[in-house]
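Have a look at this one.
Only one protein chain is missing from this complex, and each of the others stays in its spot.
Letters A and B mark the chains in the order given here, with residues in each chain numbered from 1 onward.
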Amino acid sequence: MKMDSGEILVVEDLVKYYGAGENLVRAVDHTCLQIERGKFTAIVGRSGSGKSTLLHLIGGLDRPDEGKVWIEGKDIFALKDERLAEFRRKKIGFIFQDYNLIPSLNVWENIVLPLGLDNRKVKRQDVREVLEKIGLTDKEETMPDALSGGQKQRTAIARALVTRPAIILADEPTGNLDSQTELEVMSLLKNCVKEFGQTLVMITHDEMIAQMADRVIEVADGKVVSD
Amino acid sequence: MKMTTRIAFNNMKYYKSRNILIGIAVILTTMLLLVVPLVGRGMIKLQFAVTDRLYPAWHALYRNVDEETVRKMAVHHDILRYGLRSDAGYMSLDDASVGMIYIDETGTQLYKMELLAGTFPAREDEIVVSQGILKELGQEGDIGDTITVPYQIFRGGELDLTQQKEFRICGFLEDSEANYEKRMYTSLISESFLKNEVPESEVAYRFLFQIADEGLTATDEIEDRIKNIAQQFDIPEKEMNINHEYLMANYVDPVMVPAIIMIMAVVVLAGVITIYSIYYVSMNQRVQEFGRMKAIGGTKRQIRQIVLREGLCVALFTIPAGLLIGTFISWGTMKWFFRYAVSESNEQFVETAMDILESGGVDLYCWWVYLLACAVTLCTVYFSLVRPMHLASKVSEVEAMRMQTAGKKRRSRRKGYEFLSVGRLTVRNLTENKKKSAVTILSMAATGIFLMVTATVLSCADPRESADNTLVGQYEISPVIEENNKEHPERRWSEIQKDNPLNETLRRQIEELSGVERVDAFSVLRIAGGTFSEEEYQAVNGVPKEYAKELERGITEGGVTYEELKSGDKVIVDSALLHWHPELKTGDKLNLTISDGSRTFEKEVEIAAIGEYGSGFSNYNYLIMAKEAVDRMSEYNSDNYFHVIADKDYDETLEQKLDEIVRSSERVEMRTWKAAYEEWKAALGITRGVCYAFLGILGVISVMNLINTMINSVHVRKKELGMMQAIGMSDSQLMKMLQLEGLFYTAGTLVISVGLGSLVGYPVFLYAKRNGMFNISNYHYPVTTAVTVTVVLLVVQIVLTAGISRSVRKNSLIERIRFSE
Partner (left out) sequence: MEWSSNKKVKRYLVVYLIYFVLFSLFMFMAARYTIAGGQRKMIALMTEYPELEAGIIDVWERQELRLTGEKGVQEEGFPDKKESARIIQMLEDKYGYDMSDMKSAGGLWIFWGAGIAAGTAWIVTAGYLDWKKVSAERCRLQELYECLVEFREGGFGAIPDYETYSKEYLEEWMKVWESLRELGGYFEGLKKRLKVDEKNTKTLITDISHQLKTSLASLRMCHELVAEAGLTSEEKSEFVRQEGREIEKLETLLCELVNLSRLEAHLIQISPVPASLKKTIAGAVGQVYMKARNKDIEIQAEIEEDLTVSHDVKWTEEAMVNILDNAVKYSREDTVVTVRMKPLVRNVLVEIEDQGIGIRKEELTKIYQRFYRGSDAAKIEKDGVGVGLYLARMILERQGGTISAKQKKGGTIFRITLPC
């Protein structure tokens, strides 16, 4: 187990290609990187640069053609699907750009969903605190359809936080929001992450968002270009 | 218009899975709609054909009609044609019975009598015989030869002394197996012979006739006419014999047609429910599509058209397939049906039917049935689409764009669970789609209930019980009774009582046989007058004390104990008697003139109770007393039935031995339980097979429904499910959730169909019992069916879920989240 480096996430020679022959797309092309614990890292690049694919691989949502990913010293692709799912729900929090919430569950249920899947007890007080932090205390029982975009993303943030994962992976979470809500959501995200000492890796193509990160990694054509 | 058709066609190809399911449902519906009327019609036609061949063609005959009445009736408007028959007498032979009959030409046609060779007798000394008759006479001859015949003529109400005469053979009849077996034959003599031998005042004919049937189609109407004519000419009912089989075979039994229509209605209903439900469930997937169409300018009408045409497209492909399959199945069914029936019983009817079928004498297929099936199926599809069409056209463009479901008012708030688990997630999913779930479950349960009710009736019809009802004990021995045989006056009951073959010796003989537990005797006394006239053939039934409990248990009205019945002043009346005498009730007093041997005496009895007993128990003697009482009233041995209780249902050696005893005695005959059982089993077996096959197909149709709902529910939520897996729901949790959902559907359906179906089954059973269907008497719960349905449904659901979740997992998570469509 790789423990000595102290990095929470290590990507080693990751490769993911799509298609074949003329249609070959090198989505991730021998990428290596390390992410420090407790920091906010932004991955920037133009669309088609492979940053989404990279994030998905890091999060274990897809399996690579070659290469390894170590999270907290664990080679996640050595795990079987079942264990990988368990690992994901314990260690990784996801925030997508859209469609984050389950439409048939209300806000509270959406937030405690990962805990429920993991058979963990729900500490009501903790969830209440999180709700307060994201400013949706009175919307506990509201259904996702009745929420605005910003509120939906905030709920998604709360859900990603509630399991106290080691890493939070965000895929352009503010892409669909207007600039003020965007700012709001970003500041909320940064704060929460800092408060709980978690690591945040975010994908964005917006340099304005990327500024807020502690570290910016640029990706182009499936490779890390600058750090 | 062409555009909409093209869109519809493409849609059909696009939504393959759903349309395959609908296609299968349509095929099955069409098939059933074709098979049921074809087979029904075929059976009817076949029945007609067989009856035509086997039974005589007269509608009815009147006995003992004198010449003058014949002349009057001959000119009756309603009588189409008539024939005459008169039985002159019998040839005097010891072991065989050969009748000497005169039949006129029309009569021979009506009787379908055909000569093997020769002509019908015209001269006084001409006679038509058969090879069998010649053998019995011990003589040989051919047409033109002379034979000597000893005979006895009916004179003064009985067979006169033997005479002898020389006859010339003018023709030959064919002998059948039955003739040889029973040694009963018929010879034909001329009218002149008849008139010569029988005194003029005593000549009595049997008047055979056919009713003119323009405008009549139902058997009831024809029977009414016949009875009417009899009344007009003072012919008593007992001298009238109606050829029911022939009438039924040639005229439609009013019950048959509505029955077929009802079955077809059931099939249509099942089809409509299934297809409608399949469309309903997948409607919300298409919301976006329709909204977009509207936004770019499609009208409501065009959208409706698209939905309708899509459905019809599917029908277009599948109806022919259904018709084809239906054709093969109906042909196969007819064949198999009779093959099975032939193997179970050797009745002539069935053999003839097989014969006709194989030789193609009956035309099974007729074009209008096909047309009917097509039309009805198309209507089914159309009806199923009416509401979905309406819903599709109501989609508002804006709603569709925003990817919300059409017309559904989503609540903005809801009280939720504090903490979630896989099970609770399932509950959430299900409550979100309450309507869809309900529609699926109800439509499946409808079929289920129908299945359970039918299964209840069928499983209550136990051939064993029916046989038990027909016969008490394993073997029934009774004396040979003939009330009207002049040749054998000793065969009248009154004479038999004086010298009853059912005596102690016989009883001992039987009881000594191994396997026999005991012999119970029922005694009978005829009622010659009083409240019941002699012609009614009512009798008093003496039931031995071993059946006291059974007697008491069968009482439905009033109350009496076996002890009280020993007095001889009280009787229990079998409810069957009430069919003829509905005015009777408990407490009534009956005046009976009872004949016992050569004497008669008066007796007044009170109806103490009314009860329901099987036909084997009462043997049509409906006034029941204790045997003691009856025996006391009689001076002779009135034992009428020996019921042999054996330890096994059927023992070949025992039956043989009993048969020997019966044969050697010559004065008794035997019925066996096993024969009755076989009969019932055969009848029931066929019905069962057919019913279950039919229900099975209905079941398959509704399973299509389940399949569609489950596939759809997963498909619609692909993105959602992918999301949950990204959060960390493992594959096994996903599977568990889907299984729980499926289980919910299955459980809901089972509870309603098995539960409600069982409840409804009981009243239906009572109805069937009251109407004497299958001689049902006891309630049996159809355990096998219930268990089979449960198991099958569970298996289908489990396999289905496993299949669906595997196909869901084929896409990688990312594909599911991002690109699900």
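By definition in this document, a residue touches a chain if its C-beta (ideal position, glycine included) is under 8 Å from a C-beta of that chain, and two chains touch if they have at least 3 such contacts.
Please read these numbers as outputs of a predicted model, since none were measured by experiment.
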Checklist outcome for this item: Of A:Val69, A:Val127 or A:Ala213, the residue that touches the missing chain is A:Ala213
Checklist outcome for this item: Touch with the missing chain holds, among B:Val422, B:Val457 or B:Val644, for B:Val422
Next on the checklist: Even though one chain is hidden, which residues of subunit A still touch it in the full complex?
Outcome noted: 1, 3-4, 6, 8, 37-38, 42, 72-73, 83, 119, 134-135, 150, 166, 179-180, 183-184, 186-188, 190-191, 194, 207-213, 216
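Just so we're on the same page, only the chains that are shown with their structure count from here on.
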Next on the checklist: For the complex, give me every residue of subunit B touching subunit A.
Outcome noted: 404, 410-422, 424-425, 428-429, 431-432, 719-720, 723-733, 812-814, 817
Item to check | subunit A - residues contacting subunit B, complex | outcome: 56, 59, 61-63, 81-82, 85-90, 92, 94, 96, 99-100, 102-106, 108-109, 112-119, 121-122, 124, 141-143, 145-146, 159
